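I'd like to ask some things about the structure below.
Missing here is one protein chain; the remaining ones are kept as they sit in the complex.
In order of appearance the chains are A and B, and numbering begins at 1 in each one.
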Amino acid sequence: MSVKVWVSVATALLAVLLVPPLLTPGADSGESGQVRSLRVLVPNAPGGGYDITARTAAKAMEDADLLRNAEVFNLPGAGGTVGLGRTVGERGNGKLIMSMGLGVVGAVYTNKSPSSLLDTTPIAKLIEEPDIVVVGKDSPYTSMQQLVDAWKANPGTVTVGGGSAPGGPDHLAPMLIAKAVGLPPKTVNYIPFDGGGELLASVLGGKVAFGVSGVGEYRDQIQAGTLRVLAVTSGDRIPGIDAPTLRQSGVDVEFTNWRGIVAPPGISDTDRAKLVEVFTRLQKTPQWAEALQRNGWTDAFAPGDEFRTFLENENKRVATVLKDLGLA
Amino acid sequence: MTTDTAREPEAGREPRGWFREHSELGICAVLVVLGLLVLTDALRIPTDFAQRGPVGPKAVPVLVGSLLLVVAVLLARDVLRGGRGEAETGEDVDLSAPADWRTVLLLCGAFLANAALIGVVGFPISGAILFWGAAYALGSRAYVRDPLIAAGLSVLTFAVFNNLLGVPLPGGPLMEVF
Partner (left out) sequence: MEQLLDGFATALTPTHLLFAAIGVLLGTAIGVLPGIGPAMAVALLLPVTYGMEPTGAFIMFAGIYYGGMFGGSTTSILLNTPGESAAVVTAFEGNPMARRGRGAQALAAAAIGHFIGGIIGTILIVLLAPFVAKHAVDIGAPDLFAIMVLAFIAVTSVLGASRIRGVASLLIGLTLGLVGLDEMTGQQRLTFGSLHLADGIDVIVVAVALFAVGEALWVAAHLRRKPFTPIPVGRPWLSRGDLKRTWKPWLRGPVIGFPFGAIPAGGAEIPTFLSYVAEKRLSRHRDEFGKGAIEGVAGPESTASASAAGTLVTMLTLGLPTTAVAAVMLAAFQTYGIQPGPLLFQREAGLVWALIASLFIGLTLLLVLNLPLAPLWAKLLRIPRPYLYAGILFFASVGAYAVNADIFDLLLMFVIGVLGFGMRRYGLPVLPAIIGVILGPAAEQQMRRSLQLSDGSLTGLVNSPMAVIVYVVVLVIVFFPLIRKFLPKPAPPAAPARDREEIDA
């Protein structure tokens, strides 16, 4: 081999070794009060719920100078459990957090994921989004009571639509309602749709008897009067929506979809304290308040240990429902 | 389109020749295996609780699995009666030469090397190995030019994804040093 070949190979090697590090901004130097370079794992695709939460939070943190450089990246798959597996696998990594929510709790069961959310280090619960029980404007049902009576009389033909796969929030809510009114979850005729949008079409077109979905996407239709909300699933009424809570309608269920942040297991106490601190401060910033307002989210901040207790309870509740259905 | 019967050696003299002649039966075997796999997988799905209505999660896999078996039998019959699938032709394909397995294996090696190394040495290196290896396998012998093109392409791709789009790719062993 000639000299030229060696020069060429050496140049190529240098290029592939040296250029990438030079292209990437420097690593952490550990200042106090402000966290530098944090990686945020989003376990669903760009544009999804966890993605918007993560990117909004990262942006608000940077704007409020709580964080120098947040890198949000997506690792979608299996309802978020692929990302969960990665997070659990990064034991001790205090520079990684994952945005997640109720959907991941159910997905752990339906996907038979080996890693559980209880393995992670909970950092904070951030927001809540209540679900609504909704029908089209031509629907015969005008109150929750009417709907429940019809449903109990004929669970097969009173179909429920939801925007998530079995195990997801929109699936869990009707199952919990069914249990509360004395219908075995197995008899519920739940039809999953590809997200709230596709469900909306079926509710508007009267294809399903009623739908259960997050309130966010539906505000405009509700305002225009093409949708009728029979009840909201949260503990309190939602401003701007003229509907009682489930409890007020005589159904003893309280249910909200929530999103939060977890970190890998086994991170040091200082790292954990730092992350909890950053999110606690984020929650108080005007930037975050504005982001909540813009996205129609309810603030539901719960730091560290409080979030862990909440997570454990949610996990139990989801497991009970899914066991009844044979999914867990 | 030409039939590829012409290049099959017309040798019915010994069993080996017969198998070579009827190697398409291998496709039937693949279909049978696939069919059995789909059927066994489908039968293990519990339907007693989750299913609503006459068609549950089993029905379509059972149908597809059974059809795979039926088609495997029909294809075998066709092959034994002398039917032959026509190998695909193309501008870069020369069917008159026998299959060049060395090239194929080298190419597979380059592809799998990328998969094996990407997590270890990072994308810029494994990608360059993939490109250079594939070009070498396919007969490129420009020893000076090839590594440079491979490295350039790899680093450029890394920069576009990592820096412009914010889609991180593993950078390599020196990422932590700087």
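The working rule: a contact is a pair of C-beta atoms (placed from the backbone, for glycine too) under 8 Å apart; a residue touches a chain by one contact, two chains touch by 3 or more.
This structure is a prediction, so every number in the text was calculated from the model and none was measured.
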{"item": "Identified contact with the non-displayed chain, of A:Gly167, A:Pro185, A:Gly211 or A:Pro264", "value": "A:Gly167"}
{"item": "Residue numbers in subunit B that touch the chain omitted from display", "value": "1, 4, 24, 26-27, 30-31, 34, 37-38, 41-42, 45-46, 50-57, 60-61, 64, 67-68, 71-72, 74-75, 77-78, 83-88, 90-95, 97, 99-101, 103-104, 106-108, 110-112, 114-116, 118-119, 123, 127, 130-140, 149, 153-154, 157, 160-161, 165-170"}
{"item": "Positions on subunit A contacted by the hidden chain, ascending", "value": "45-47, 51-52, 55-56, 59, 73, 75-79, 81-82, 85, 110-113, 156-157, 159, 165-167, 189, 191-192, 194-195, 197-198, 200-202, 204-205, 207-208, 216-217, 219-221, 223-224, 226, 294-296, 327"}
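Convention: only the chains that are shown with their structure count from here on.
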{"item": "Distance between chain centroids, defined by C-alpha means - subunit A, subunit B (Å)", "value": "37"}
{"item": "Residues of subunit B touching subunit A in the complex", "value": "46, 48-50, 52, 122, 124-125, 128, 143-145, 147-148, 150-152, 154-155, 158-159, 162-163, 166-168, 171-178"}
{"item": "Residue ranges of subunit A in contact with subunit B within the complex", "value": "1, 4-5, 7-9, 11-13, 15-24, 26-27, 71-73, 156, 166, 186, 189, 325-327"}
